[in-house]
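Removed: one protein chain of the complex. Kept in place: all other protein chains.
Note that the chains take the letters A, B and C in the order they are written out, and that residue 1 is the start of every chain.
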Amino acid sequence: MTAIRVCATPIDLASEIADFFARNEGAGAIVHFIGRMRGTDGDARIVAMELEHYPGMCEAELARIAEEVRARFSLDDARIVHRIGRMTAGDPIVLVATAARHRREAFAGAEALMDFLKTRAPFWKKEHFADGTSRWVEARESDERAAQRWVLPAESTGVKGRVDEEAP
Amino acid sequence: MTAIRVCATPIDLASEIADFFARNEGAGAIVHFIGRMRGTDGDARIVAMELEHYPGMCEAELARIAEEVRARFSLDDARIVHRIGRMTAGDPIVLVATAARHRREAFAGAEALMDFLKTRAPFWKKEHFADGTSRWVEARESDERAAQRWVLPAESTGVKGRVDEEAP
Amino acid sequence: MTQAKTGEIELVYFAWVRERLGRDSERLALPGDVDSVARLIDWLAAIDTDHADALAARERLVVAVNRERAGPDHPVRAGDEIAVFPPVTGG
Partner (left out) sequence: MTQAKTGEIELVYFAWVRERLGRDSERLALPGDVDSVARLIDWLAAIDTDHADALAARERLVVAVNRERAGPDHPVRAGDEIAVFPPVTGG
């Protein structure tokens, strides 16, 4: 298995999680994030979602994100698996996994992976509603703000983002 | 399955994770943290670890922690599974899982569960080294500081901790 | 493929940009004076009403040149793969 993967079939969470666990025997801390398709958007019922991606650029961007986050938080390992194609409520859309010596790095790394993925990886969601209408999901400003948390101040090259800042 | 559990046999990660996933179909975000026994402490090789707990108080404290964190971060669900007894390198010591509508709450909830568990739940670790010696693990000041992150300022009852603070 | 004198670029479109244009890609000969992302979008929007409609909301478009995000001043050259798409919404 590689560190990042875009797949058109349902994500096999159990095997991904077991594989990541087996490969990181020496890590004290493992964090998983699973994003699932929700069946509602406000009052509207979503019957299906389509996930489109930009083949080639998407994989390259995910690989850059995984490597950047792995290095920044001194992770033992980082993995991103993202679904594309048509899916229904409850399906996993994305799995990210991090392995580190301690929990702060594993948590921060997983959050950073998601924040970068949400703002940089070329995926687009289209929701299909129960009434037959559909719409492209709008990018959220809160995701942009979340990603900005990890931007390093240009003048402090030694700072590693939130992990250091929160444990003064 | 209940929300919290202390078990003397190895944690069955696959079945816990599958069960938590199945019970939280409506949640958009699921986070797992797995703490594993490491096989080294500095240069010393650890051949086994014993985990002792205070029966009764431990379960009560874990249930308080799970309910407190669930309410504070508006989680759909929270679970804590903690191992006791003798284990070897690579064994999972603890699994925490959170389910929420969005990722910020799921991540913050899982971190808070771990920070409270580390500082409040009556568990004690004893490490057995390759040279035949053993020692009780010392509590870490960094865990105390981590837990303090979640303490609400007495004067601002509306604040929900870091989730609000970090997305101004 | 025989390269035209002015050279060609490969354009790829995603999400609602693709839907409004009614195509997911096209090869176009690049005029000599179209040398930046901003000029490329201006020129594309003038091709026909489909292009004008799909590319109207400039502030909502992202451009990638050879699979890396590119700002309005980024150079455009014959042989480039240029993608135009809305802000991303994965995860």
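Throughout what follows, a contact is a pair of C-beta atoms (placed from the backbone, for glycine too) under 8 Å apart; a residue touches a chain by one contact, two chains touch by 3 or more.
Keep in mind it's a predicted model, so treat the numbers as computed, not measured.
Trainee: In the intact complex, which of the presented chains make contact with the chain not displayed?
Mentor: B
Trainee: For the full complex, which residue in B:C7, B:A71 or B:V137 touches the chain that was left out?
Mentor: If we include the chain that is not displayed, B:V137 is the one touching it.
Trainee: Can you work out which residue in B:R23, B:R72, B:K125 or B:R149 touches the chain that's missing from view?
Mentor: B:K125
Trainee: Name every residue on chain B in touch with the hidden partner chain.
Mentor: Against the left-out chain, chain B lists 35, 51-54, 56-57, 60, 82, 93-94, 114, 117-126, 136-139.
Here, only the chains that are shown with their structure count from here on.
Trainee: Determine, using the mean of C-alpha atoms as each chain's centre, which chain is farthest from chain A.
Mentor: Of all chains, C has its centre farthest from that of chain A.
Trainee: Mind checking the centre-to-centre distance between chain A and chain C? Centres are C-alpha means, answer in whole Å.
Mentor: Whole-Å distance between the two chain centres: 28.
Trainee: Quick one: which residues in chain A touch 2 or more of the other chains?
Mentor: Those would be 35, 114.
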